[in-house]
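As you look at this complex, bear in mind that one protein chain is not there, while each of the others sits in place.
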Amino acid sequence: MLLSVKDLCVEFRDKVAVDHVNFQVEENEIVGIIGESGSGKSVSALSVMGLLNDDARVSGSALFDGKDLSELKVNERQMYKGKEISMVFQEPMTSLNPLMQIGRQVEEVLLLHPEVFSDLTEEQRKTKVIETLQIVGLDHPEQIVSMYPHELSGGMRQRVMIAIALIGHPRLMIADEPTTALDVQLQDQILKLLKKLNREMHMAVLFISHNMSIVRNFCDRIYVMQNGKVVETGTPEEIFKNPKEDYTKVLIASIPDGREREDKDEALEEPVLEIKDFSAFYPKKKKHFFEKGGRVCIVDHVNLTIHTGECVGLVGRSGCGKSTLSKGILGLLKDTEGEVIHHSKHPQMIFQDPYSSLNPKKKIGWILKQPLELRTDLTQDEKNKLVIETVQQVGLMPEVLDRYPRELSGGMRQRISIAIALVQGSKFIIADEPVSALDVTVQKQILELFLKVQRETGIAFLFISHDRDVVKQMCHRIVYMANGKLSDEEEGKEILDKEAPV
Amino acid sequence: MRRFIRFWNKRNHYFHVGFVILAVLFLCVIVSYFWLPYDPTAMNPSITGQGPSLSHIFGTDEYGRDVFSRVLAGMQDSFTIAFGVIALGGLIGAVVGSLSGYLGGLLDEVIMRLNDSLISIPSILLALVMISLVGAGKYNVIVALGIAFIPSFARLVRGEVIKVKDAEYVRSAKLMGAGKLRIIFIHIFPNIFPTWMAGVAVGFNNAVLAESGLSFLGIGVSPPDASLGRMLAEAQGVMFSSPWCVIAPGIFLILLILGFSFVSENYSEKGV
Partner (left out) sequence: MKQIARRLIALVLTLLLISFLIFVIFQIIPGDGAVSRLGTNATPEQIAALRKELHLDDPFFKRYFTWLFGMFRGDFGSSYKYDMSVAELIGGKLKVTFFLAMESFFLIVLISLPVGIFLGRTAKKPIGAALHVTTQVCMAVPSFFTGILIILIFGLGLKLFIPYYFVKPENSFFGFLGCMIPGAFAIAIPKIAMVSRFLRTNVLEESRKDYVRTAYSKGAGEKHVFYRHILKNAILPVVTILGMTIAEIMAGSIVVEQVFGLPGMGQLLISSINHRDFPVVSVIILYMAFVVIVMNTIVDILYQCIDPRITMED
């Protein structure tokens, strides 16, 4: 037994974050902890690492190789960190010191553990840093050592983080959502890397994630956490074939199954939106004061027609121009060419981040009534009635009208966004990654609401996502986007399946 | 009242202390409009330069005027001027900043270049320039400092507007067909109001400081008005023989500034 956590409890002020949790990690094993936000999975990991803030009260024991970490003195525990147990964090963008060269950040681990590495000369340390960067799959490590974090992409930074966690030859690596902030294609590469390191370096991995399908293929054993407790444990097979707890069943059910939408050919022939030869540009950054500003083409001669009652999926990697296209469709861009013809009034947009899509200073009722303010054909009473009906239609109680956006959960806010579109009678909605910021169980509910609304009202959707499984389930047809160009199905899949450059 | 209690409970102790200081000083000013222990301008040669006593708690100055009454009257001027300066600079700055930030383009470029030039000159220097043209006096000081305060408010508001203007709720307001002015004042402004208020609190602090500095230099308020800064300047000649003439207005001036700076604590560090 490499790590054995017993009766771990963590409290913040008056809130219990982790409640009598037990879990074990064997040598060379990959163990997954899965749960939604607030389940206490990250807090458990941080407490094993001894990285919680002072205001956290921790009790219980964490036996590492037979030694209780919680009883060690501060300086004794430091000898374990980075050397015996290391950690990779979720946000590669912020987890590296912005003012320190990559090489020095990796090398620092060696310098901090003189008890093991003091016999290395400076030269040997340099070589070891470069070797480690090579192991984690970074090309040209000699150049990377003298670079700063901002010069690297997200995927490269996460590899650097893994190099930092690897260079001390730890026996356990804790990976806290290491792929969540990355594109799908990069996720795969990082997971493969972790698996390889686990095999070749004999390093156990404690893998923390909210993503059921990743954990299923990646881990040897799984712990399911909910509200600070471990509710179920077992091998992936046991858990997926034969889940015992209701919560686990819900989690499994909410994985998009990649089934295609069944009511395929219902789409009508009446177009709501026609895009003809549409291109969009951003101004190029001027190099010096007198240079004439050039422009960069973000969306490149796109043609697309969407019909009433149709749901079209738009899939592409981040940076491929899909968000720019959606802004262009709504006329929010300055520099465009080509034509966008709307055959309906009030196209509406539903955004990825439900926290910034509603005006934080206004009550929900005010926000929902805004689109009606300009209409003169309704009395105040009729307007109020319409707002209440719409709120009920998206599955909320009328009481929410008296709340501020900050008092609502992410899922409720997305429901309000849908309600705004319904209130103003939109016939066409662009949904830009509308569920990717939500917990998996909530995701499922919101997707179902989308389907219900679409069937009831015949609204046309352009559904933008990087997750093909979600799109398949939602949409009648899918178009792919890469480098600003749209492509048909076959071609697009190839582009998407190609390895992302790192 | 209930809203006030909730507001009060959400603030930290700095705010509480600052609020109490300001409330007491403000009360003093209100009272002083109706009643003062002595006429602040009445000279009495028989009691010149007396130290603090029961009848004159802050003593008398070299002309035999009651220092306590003069401090209260001086605070009236300091309050009025600070209020006028903020009303002028804060409002115009907010309008300029939000239009410039929201509309962008060439207008923004021109306004901001001008603004950056002006902001690099200390506001007291800008005020000096204007006063040298129009002369000293209470109302000239208000106008001069008010104009000198416009650039910093404009920059503050512009920055916030730019932060908010690409927020998704602003985009959806645009999609609903709301006009530019409606978006600025109904959708955006409520969101930057707290920052603007913080700017106002810091601005009050700076306005009192700047006014006292100008008056100390003898180019702020002119007699018979007597702001706290002017009293300090006048008392500088006798500060060795009757230090209370310096200490009393000084302490009230510090309390006034400290009150505003405590109230605006947490914001002042954002470089407002």
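Things to note:
All chains are identified by letter, namely A and B, in their written order; residue positions are counted from 1 within each chain.
Basically, a residue touches a chain if its C-beta (ideal position, glycine included) is under 8 Å from a C-beta of that chain, and two chains touch if they have at least 3 such contacts.
Keep in mind that this is a model prediction, so the values were computed, not measured.
When the full complex is examined, the chain removed from view is found to touch A, B. For the options A:10, A:96, A:222 or A:387, the residue in contact with the chain missing from this view is A:96. If you put the hidden chain back, the residue from A:35, A:82 or A:484 that touches it is A:82.
Between the chain not shown and the residues B:40, B:59, B:199 or B:250, the one that touches is B:250. Where chain B meets the missing chain, the touching residues are 14, 113-114, 116-117, 120-125, 128-129, 131-133, 205, 209, 212-213, 216-219, 229, 232, 236, 239-240, 243, 246, 250, 253-254, 257-258, 261-262, 265, 269, 271.
Summarising the interface, chain A meets the missing chain with residues 49, 51, 74-75, 78-83, 86-87, 89, 91, 94-100, 108-109, 112-113, 148, 150-151, 161, 164-165, 168, 285, 287-289.
The rule is simple: only the chains that are shown with their structure count from here on.
Put simply, the C-alpha centre of chain A and that of chain B have 47 angstrom between them. Across the complex, chain B is touched by residues 330, 332, 346-349, 351, 353, 356-362, 367, 370-371, 374, 417, 420, 424 of chain A.
Residues 167-169, 171-178, 187, 190-191, 193 of chain B touch chain A in their complex.
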